[in-house]
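What you see is the complex with one protein chain gone and the rest in place.
In this document, chain identifiers A and B correspond to the written order of the chains, with residue numbering beginning at 1 in each.
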Amino acid sequence: MSNVHLRQLSVTLGGKRVIEGLDLAIHDGEFLVLLGPSGCGKSTLLHSIAGLNDVSGGSIEIGGVDMVGVDPSQRGIGMVFQSYALYPTMTVAKNMSFGLRVAGLPKADIARRVARAAAMLHLEDLLDRKPAQLSGGQRQRVAIGRALVREASVFLFDEPLSNLDAKLRAELRRELKLLHQTLGSTMVYVTHDQVEALTLATRIVVMDGGKVQQIGTPGDVYDNPANLFVAGFLGAPAMNVVGGEIDGRGCFRAGAFTVPVAGTVAGAAAATSQPAILGVRPEHIHIDDLPGSARLQGTVALVEPMGNHQIVWIRCGEQLLSAIVQDARGFAANEAVSFGIDATRARLFDPQDGKALSLHAHQLHAVR
Amino acid sequence: MARPRRPARLTPFAALLPMALTAIVAYIGCALWTLRVSFTSSRTFASSQYVGLAQYERLFDNERWVLSLHNLALYGVLFIAACLVIGCLLAIFIDQNVTGEGVLRTIFLYPYAMSFVATGLVWQWMLTPGQGFPFDWIVDQDMVIYTVVIATVWQAAGLVMAMVLAGLRGVDPDLWKAARLDGIPAWRVYVSIVLPLLAPTLATVTLLLSTTVVKLFDAVVAMTQGGPGTASEVPAKFIMDHLFLRSNIGLASAGAMVMLAPVLAMLVPYAYARSRRVNR
Partner (left out) sequence: MKVARVGIYAFLFSAALCFLLPLYVMLVTSVKSMDEIRQGSLFALPLALTFEPWRQAWSAVCTGAACEGVRAGFWNSVAIAIPSTIIPILLGAVNGYALSFWKPRGANVLFAVLLAGAFIPLQVMIYPLVRLLAAGGIFGSLPGIVLVHTIFGMPLLTLLFRNYYAGVPHELFQAARIDGGGFWRIFLQVMLPMSTPILVVAAIMQLTGVWNDYILGLVFAGREHLPMTVQLNNVINTTTGTRLYNVNMAATILTALVPLALYFLSGRWFVRGIAAGAVKG
């Protein structure tokens, strides 16, 4: 079994409590992404699973066995680092077999495992090359190969694509996704890039300040963010947020800006009068009306052409909202536009703690 | 992006005139001069009487000279090996996140701040028979060269340590983590991964140590004066003695040229290897 179970995990680094009381269940075969800004604890969490950090409390079970205190090489895991950390003076074959040779495995076994991993990763022609002679994608595969030959059941990735240029990053991302489909192994992946998270993950764990903000599928965290942090972190351009209040009649008001929210997920909360923050994604703001949406007036502040779509920034009263327009319409600066908001896709948040206003428990950030 | 046109003005050339003079006149010119003298029969004064390779023949018939070469070879091997081993060990141990690293580095490197003369004199005193140590190598013809090794290794090992430590600090820390995951024990990481990575640094260090070996003079003069007798004679001292004391300039020049040969033999492949690496 290659599932991972973290219970009440606490990690202290350099005197600071970086992770506190964390619970997380990682299922067999899933691609779990730990997503968050720098310093949120995601790398620390990964290093703790690997055994490269000391854990100050709680347990880490891999395949049902508590691994706290167990040497990293005995945990059945493999890890791919940001710099790939390939041994520079050794060939690809030696890189992959070094750990096995040190462990004293019989030569035939080693050869068999290396051949199998090389075949799976298309490295057969590269076995005699040194890392300096490989491309970025090839190095990534060798780093994975090193974990494969150890017959690891869980693969850990520490921001492997962060140092690459955009084009290479996209290419290697696709390779990784294909690899996961082929191997079917459990993979835990750390990144600060929400695009990587959305494209690669079967589930995403959004973290901030050492705490889990939300766990869910990419669709979940994108469409139903548990709090303002998650809402703002995923999606580019970021979700538009407007502070105001819900009046008792099922409408959100912020000055002249009015949106009926009776039909949203917020359900019963929409009926009580309270201060609230409205969040709506740029793709859910439509310039020129859509039947059933609220009609609002504004002027064009700025247009950013993006090739296959445009981002139009609309000034509406005191608000500056971004809208995504899929066609090639021209917009003049200060042109008056009317626009609508798809209220069923809008989300409401409590201004006090940033949590989503919702009746549905599974959309809050409680851990499974 | 246009680069500024380099003016045909002479200023940069003029500014480099001292360097040109030094390189051409002082280095190349003097070396050639000495070469020429080595082919003459000069004794106290320069003579222009060419004698071909006679001085070289006389040189290698000279017992003191041959002994000095043997001494230097033995000294060189021991000195370089000891400096490398001790320096690397010190660097590796200090690299293990020890507290008081600054103090330790200061302690191991301070001997390098002393002159060879001071080093030689202190060790001469310390190794004086009947004083602190139970052996009397410094007055033993067969063993005296080892005392010079000890004194100069004490002086130079810290330098090796400092250079190797700088190299160790440049190793990607992720390599260490990957090795931990692979289950590689620390000593094996050093032997199979880190030291091969450090090969260029070690090559530089070895080159520096080798040139120090060839120049060995001050420490011998201070510590043993080449004695007892001529047991710790080294080529540099032989040459200096024959230049100034025994007034045999021709012979001394031949000796100097012989000293030059191994240095060139080391420099050429080293420079070639470096230029290949840079141009790749």
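The rule we apply is simple: a residue touches a chain if its C-beta (ideal position, glycine included) is under 8 Å from a C-beta of that chain, and two chains touch if they have at least 3 such contacts.
Note that the coordinates shown come from a computational prediction; the quantities given were computed from them, not determined experimentally.
Peer 1: Could you tell me which of the visible chains the hidden chain touches?
Peer 2: B
Peer 1: Which listed residue, B:117, B:143 or B:231, touches the chain dropped from view?
Peer 2: Missing-chain contact among the listed residues: B:117.
Peer 1: Could you tell me which of B:53, B:66, B:85 or B:166 touches the chain that is not displayed?
Peer 2: B:166
Peer 1: Contacts of subunit B with the missing chain: which residues?
Peer 2: These residues of subunit B touch the chain that is not shown: 3-4, 6, 9, 11-13, 15-16, 18-20, 22-24, 26-31, 33-34, 37, 46, 86, 89-90, 93-94, 96, 98, 102, 104-111, 113-119, 121-126, 131-133, 154, 158-159, 162-163, 166-167, 200-201, 204-205, 207, 211, 214-215, 217-218, 221-222, 225, 235-236, 239-240, 243-244, 249, 252-253, 255-257, 259-260, 263, 267, 271, 274.
Definition applied: only the chains that are shown with their structure count from here on.
Peer 1: When the C-alpha atoms of subunit A and subunit B are each averaged to a single point, how far apart are the two points in Å?
Peer 2: The separation of the two C-alpha centroids amounts to 57 Å.
Peer 1: Name, in rising order, each residue of subunit A that touches subunit B in their complex.
Peer 2: The contact residues of subunit A facing subunit B are 50, 52, 71-74, 77-79, 81-90, 98-99, 102-103, 146, 150.
Peer 1: Please output the residues of subunit B touching subunit A within their complex, sorted ascending.
Peer 2: Those residues of subunit B that touch subunit A are 172, 174-175, 177-178, 180-185, 188, 192-193, 196-197, 199.
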